[in-house]
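Removed from the display is one protein chain of the complex; every other protein chain stays in position.
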Amino acid sequence: MIRQSQSQITVTSGGRSMIDITRQVSEHLAQTEIQTGMLHLFVRHTSCSLLIQENADPAVQADLERFLSRLVPDGDPIFQHTDEGPDDMPAHVRATLTATSISIPVGQGKPALGIWQGIYLYEHRRRPSTRRIIVHIIGC
Amino acid sequence: MIRQSQSQITVTSGGRSMIDITRQVSEHLAQTEIQTGMLHLFVRHTSCSLLIQENADPAVQADLERFLSRLVPDGDPIFQHTDEGPDDMPAHVRATLTATSISIPVGQGKPALGIWQGIYLYEHRRRPSTRRIIVHIIGC
Partner (left out) sequence: MIRQSQSQITVTSGGRSMIDITRQVSEHLAQTEIQTGMLHLFVRHTSCSLLIQENADPAVQADLERFLSRLVPDGDPIFQHTDEGPDDMPAHVRATLTATSISIPVGQGKPALGIWQGIYLYEHRRRPSTRRIIVHIIGC
């Protein structure tokens, strides 16, 4: 019988960074005892993202940040939405270019990630923030 | 008992712009009377996108458009697929960099959006278009 579960993960960041939430997501899944299904993550904010990326070499995160900082520079004079500072609008653009929702299959009670895949919250604002992610799991 | 519903939203644009479809999506959800579940949106076109972004300050939309216009310039000479004009291939690239499908959790009979989140169809073509979005809702 297919059933569903909905819960929330809260993540506090110290500022712009990628925060590994793989363990927290796996724990929410384990509590449901769902063995096969789909796990959907949704972040309720517009200046951070969800991302699945390489979890082995920390240089990947540094390189990705360097690339995005160059592509969407803080303080770019084309931006008028600057109420909350020079990183305000770049954070919205970065969120647009990445993902607000991701969906991961569940197999044998675990997220069916590849061996090098981790699940990250990518905080794009420079100030510390608290972010809420909804975890929805459906399956049996 | 988990059940599902599938319907379609049709959106007509006057050309390149972000069109707020939050109310229409919420109405489709309300008709199902599903209280908890997942709501999936899928746009059946390759030159427009689905986007969740800030719904308060209109400058966000203007800034996002300015950014994308600079990143993917209409009439860029590297493009050969120009049958429908200088905005044809840029529209496909913009669609590639954003999203064709988004998934939003449902709680208490509403899309569980953050307070500043709106759901948009981002039309990337400059000419007026009619776009079809499939709304699939699963839950109970």
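A and B label the chains in the order they appear, each numbered from 1.
By definition in this document, contacts are C-beta pairs under 8 Å (C-beta built on N, C-alpha and C of every residue); 3 or more make two chains touch, one makes a residue touch a chain.
Predicted model, so just to flag it, every value in this text is computed and none were measured.
Enquirer: Hey, which chain A residues sit against the chain that's not shown?
Expert: 2, 36-38, 51-54, 57, 59-60, 62-64, 66-67, 70-71, 97-99, 102-105, 107, 112-114, 116-117, 138-140
Enquirer: Over the whole complex, note the residues of chain B touching the chain we left out.
Expert: 2-4, 6, 40, 42-46, 71-72, 76, 78-81, 83, 89, 92-93, 95-97, 99-101, 103, 132, 134, 136, 138
Basically, only the chains that are shown with their structure count from here on.
Enquirer: Indicate the whole-number Å distance between the mean C-alpha point of chain A and the mean C-alpha point of chain B.
Expert: Measuring from centre to centre gives 20 Å for this pair.
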